[in-house]
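One protein chain is absent from this view; the other protein chains keep their places.
Per-chain residue numbering starts at 1, and chain names A, B and C are given in the order in which the chains are listed.
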Amino acid sequence: MEANLVDKSVIETGEMVLNMGPQHPSTHGVLRLKIHTDGEIVSQIEPVIGYLHRCFEKHCEKLSYEQIVPFTDRCDYLASMHMDHAYSIAVEKLLDIELPDRVEYIRVIIAELQRIASHLVAVGTFGLDVGAITPFTWTIRDRERVLDLFETLCGARLLYNYIWPGGVSHDLPPKFIERTLDFLDYFDPQIDELNNLLTTNKIFIERTADVGILPPEVGINFGVSGPSLRGSGVNFDLRKNEPYSIYSKFDFDVPVGKGEMGTIGDTWDRYYVRVLEMRESAKIIRQACAELPGGDVHAALPKKIRPNAGEVYGRYESARGDVGFYIMSNGKNIPMRVKMRSPAFCNLSVLSEISEGWMISDVIAILGSLDIVLGEIDR
Amino acid sequence: MTSIFDSLQESLAFLNLDLFMLLSLISLLGGTVIFLVMAVNALVAVYFERKVSAFMQDRLGPMEVGILGFKGGKKFWGGIGQTLADAIKLLTKEDILPKSSDKFLMILAPFIIFSGAFLTFIGLPFAQNIVISDFNIGLFYIVAMSSVGVIGIILAGWSSNNKWSLYGAMRAAAQIISYEIPIGLSLLLVVIVSGSLHLGDIVQWQETNRWFIFHSPFAFLAFFIYFISTVAETNRTPFDIPEAESELVAGWMTEYSGFRWALFFLSEYANMLIVCIVASIVFLGGWLSPLHLINIFPESWYILDGPALGFFWVSLKAVILIFVMMWFRWTFPRLRVDQLMYVCWKVFIPFALANLFFVSLWELIF
Amino acid sequence: MSEYLNNIVYGVKSFLTGMKLTMDHFRNKKELVATLQYPHEKWPVPERNIGFNHSEYNLIRSRLHVDIDDCIACMQCERACPVDCIKIDSIKPPKGSEIDCGMTSNDTQKKMIVSRFTIDMSECMYCNLCVFPCPEDCIYMVGGPNAEKHEIDYEFSQYKRDGMIFEFADATDEAIRDAGGEKWLDQRDVKLAKHNDGVELKGEVKSVKPDPITAPIKTDTPISTAKPATQTSESSGELEIKSFNDISDKMCRGIAKKAFMAAKRGGKDAVAILADVAQALSDAGKMSDEIQSILDGLSASPSKAVAPAVEAGGDVKVESVPDAPEAVEMKEFDIKDLNAIEDKMARGTAKKAFIAAKRSGEDKVEAVRKALTDAGKLDTATEDLLNSFSGAAAKVSAPVEAEKLAESTEEAVVEPVGDLPLFEIADLNGIDDKMTRGMAKKIFMAGKRTGKTRTEVIADLRAGLTEAGKLDDATNTILNKLGSGN
Partner (left out) sequence: MTFDEIVALLDTKASGKTSVIEGKTVISVSPENWSEISAILKNESKLNFDYLMCISAYDKGDNKVYGAAYNFYSTVNNHYLEVRVEIEDGISIPSVVELWKAADWHEREAYDMMGLKFEGHPDLKRILLSDDWEGYPLRKNYKEPDYYHGLPVPKDKSYWD
């Protein structure tokens, strides 16, 4: 009798394909996720990228080495300084330039300030993803102060074109160091506030701990890097393991996920690593500011960049992870090939692996904890 | 306790209308009053919410729009005309119905939600004699009517023909129906103790004894269960999973715009007002002054209780509760849908049932 | 159980901590407010405003400015720009002439006249790269040493994209001519004309020519205005329901539209439709002079979809469109205009003649007319079309030459907008004869390599095949098909 009530041919059960994006509040840009769901449970995720593809690598084949710098800015627009720095380091490796000390110190200070700014956005938007709005505005408020510093430094607030191959475009403005230290003094208690408001909140922990666990070996196999990998307990930071620039001079720790609230490598760990890294960055900035030497920042700027034929692979620890610039030169002033290994590209590729079996809300949280920037993924 | 309905009937008697006409006239007047209350509430509450959120987030909130050239003061009252401007914008916006939506249901849904809130106001006293119609079973009526809205939500989600809307509707249905239970159980406590479903009688009980929240430790707990459940019932953070703007875009409201969306908004804030007024009447002594917290003061002190001040006390208590709701919203992250159910079925309902049992014992013993 | 309770206790504790924090911010902590009330308060300017040294340069990236008096046209900034948003043209006075180009503020003798220095700020990406190479320090982001002269310009906006192109060169035409820049001036004028042409088009497809016959003017209204000529519809030869919008009376409009729809559904042609409409209106007793004139106007040029219509009603708004008639006259006879010809065969013939005429430099209109008459395909509609151009032809000749000149000097030839993409080589497989097919493919490849458009390639094919005597009917049909885009 009951069998007749339900006509199975009419009422079908099955998976639903949900298109999250390209326009969606939580995809952090124009990312599209094809989500196969069974009710709220996600069974398969297929990220579709390329909506922000701006032909960075093709551009590079038409532009001289100096002119590429503004375009690297636009790859990771939340950590432009890191992109500049990574590219510059690769080109300098190719040119074999020795930099003045002052340049290196300035670069480190700027890069770490940028790391703070970038992590503030990452942490804030992660809060937004799990529904907490106030932490986001607080972090944006603090980031604004970093951007103010950058504005006095080079006149721009988002896309700087500041770090060049061979040096930096301008010397530090007067009082920059004082203002930076002021900012750090102001900033330390703000992290505590953030922790009280968000990090230790019970709902936040419920939402993020034990969710989207990324085992370290899977992370390495997928090429995940940066805070996302360190959240899984892998102590790997290029600043420590392969110190470039002058990072070997500074004393700082590499925070890794410890699974304090759940399992090692869960979403909460990835989030908390970023919070801790901000403190470490502040530590580095203080040391660098104390030791900042004098000198001319333009001493090593090459008149014309025309490297010998050859190639170089430069690695750099950006806010999102391991940026690589693979530059092939054929002896002209225009590179033959510039390939950018973008960290968020690899980080995103692991999304489908770690978020299957979780709910839609968790997918958002996991995506937020990977801290992707679409400009960098699509290039 | 006389109702507005009764007093209007008396005062309009001189018109010598036949009964049908008289009743229609009174209903019309009453309806207008309710609508005005809802509209003004939404205007004020939205402004209030914006300012509260802005100050909690180190911002200033709306500061530019004024009314007739008056922009308000420097800080809190700046941009006083913002919500009015928003309302005008919403009413004049293009009305969009998606091509493949179920048009009839989609048009119908906001009105169902709206009438759910609207009808609830009929039995809701704002003060001793300020109630449209005074029911014997006022509490029961309010609880029943405030759950009508969920039908509209399901219709809205279904008819939009949008997967996000559908998710929102399903979540909303599950959530609202679940949270009806702890709400009902907490209110049942009051009914057991005071022995009446009539809101006037419940306040009467509190006048002779004390605020109900201080009746016993269990009543104290019941108040919190009730209050937090109503936060969930009105779909507000941390329980706003049907809307969940970071997950479901805008949940069941995704495809709505303009006037229809404004109706949703109106009813959402009206629901907030309703649950807060019910909480203040049932648990916090209604139109009684704070002196009734514990009735130990001499008789002459109770001048604060006059009928004129009743409205003031009710609204003050309601406003404080609304502020707390906003405070929640701008502090907490959002729960996940299964955790929401966990909180309801594994925390609130066991506690509410235990409460019920112990309060009954309490009544037997004391 | 204890874990359950611990959880609840921890939760409540953490909630209270959070709520205390937000309450703190709500009540005090006003100094943290980050909002800047923009039009009333403005961003403080970083205080580094001393000189032009790289170390002292005040760094605001707001807008590029050029002190043109100091510019020596060394082109360094143009070369440095990654997005090509700077364009500099300069004219060097001939040797021995006595023109003094002036001195820069660094006491450098200028050797050239800067005839053009344009910066397109809508393309600028504020990278500051152009500032550094300048030997005379004359290009900088506003806010530099001349900050008092040029305000820091955070907020410059324009209604049109063109408005973001800033011209800094101030050399007069006289000066340029004196310095021997006639050629440059001519080229510039051609470009400007081209530009203005584009501006008038407002992005619409250039395929259908506007009606040169003046609009049917209603006798009893004093002034009537032709709507902008660009308002042509792509579906030529068809009456549109929009045409009836000019009828002022609502009732009449409704009746007319209803009749129109009915007639259209019946598959009638334009004249029959109009007759139907007129019939319906007079049946309803609504026929007035005004409507009659509108209908007359429509029937006079049924091939023009939207006849430049009369502003109906008593009060006529005079929209001054001064350029419109001129633009109409100046429009050049283009091969795409021939697409308006209904008959496929006739269209083919016409196009062939057009191309031939274009090559030999004859009058295209006459050539087409002749070819069509020879083929016996010249019907009234086509005649009208051709007539519309014959008037313009004389005036067109001058710009055509100018354009040719421009073409010879410039690489970039504007591709006609709206031309179909080049078809695939496989499309030629329909040709039966092997020899013909091979020949066609060869011609196709040659055309493709030189980047010709579809119509050009087809014209080439036709010409080539005819020459070889291989153009039979079947092939012709295939080519026609390709030409019409399917």
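Heads up, the rule we're going with is that a contact is a pair of C-beta atoms (placed from the backbone, for glycine too) under 8 Å apart; a residue touches a chain by one contact, two chains touch by 3 or more.
Since we're looking at a predicted model, the values are computed, not measured.
> Which residue, C:Lys13, C:Lys191 or C:Lys442, contacts the hidden chain when the whole complex is considered?
C:Lys191
> Identify the residue among A:Glu15, A:Glu57 or A:Glu193 that touches the chain left out of the display.
A:Glu57
> Looking at the whole complex, which of A:Ile49, A:Val121 or A:Ala319 touches the chain that is not displayed?
In the full complex, the listed residue that touches the missing chain is A:Ile49.
> Quick one: which of A:Phe222, A:Tyr247 or A:Trp268 touches the chain that's been left out?
A:Phe222
> State which residues belonging to chain A touch the missing partner chain.
49-50, 53, 55, 57-58, 61, 218, 220-223, 234, 236, 241, 310-311, 313, 315, 322, 324, 326, 328, 336-337, 339, 341, 345-346, 349-350, 353, 378-379
Following the convention adopted for this analysis, only the chains that are shown with their structure count from here on.
> In graph terms, nodes being chains and edges touches, is this line, ring, star, complete or other?
complete
> How many Å are there between the centre of chain B and the centre of chain C, using C-alpha atoms for each centre?
So the centre of chain B lies 57 Å away from the centre of chain C.
> Using mean CA coordinates as chain centres, what's the gap between chain A and chain B in Å?
44
> Using the touch definition from the top, which residues of chain B touch two or more other chains?
56-59, 330-332
> Which chain C residues reach two or more other chains?
Within chain C, the residues that touch at least two other chains are 15, 18, 21-22, 32, 34.
> How about chain B: which of its residues touch chain C in the complex?
Residue positions touching the partner: 52, 55-60, 63, 327-328, 330-332, 347.
> Contact residues on chain C for chain B in the complex?
Touching chain B from chain C are residues 8, 15, 18-19, 21-23, 25-26, 29, 32-35, 37.
> Which stretch or stretches of chain A touch chain C in the complex?
Per the stated touch rule, the residues are 63, 66-71, 73-74, 134, 140-141, 144, 151-156, 159, 161, 169-171, 173-174, 193, 196-198, 200-203, 298.
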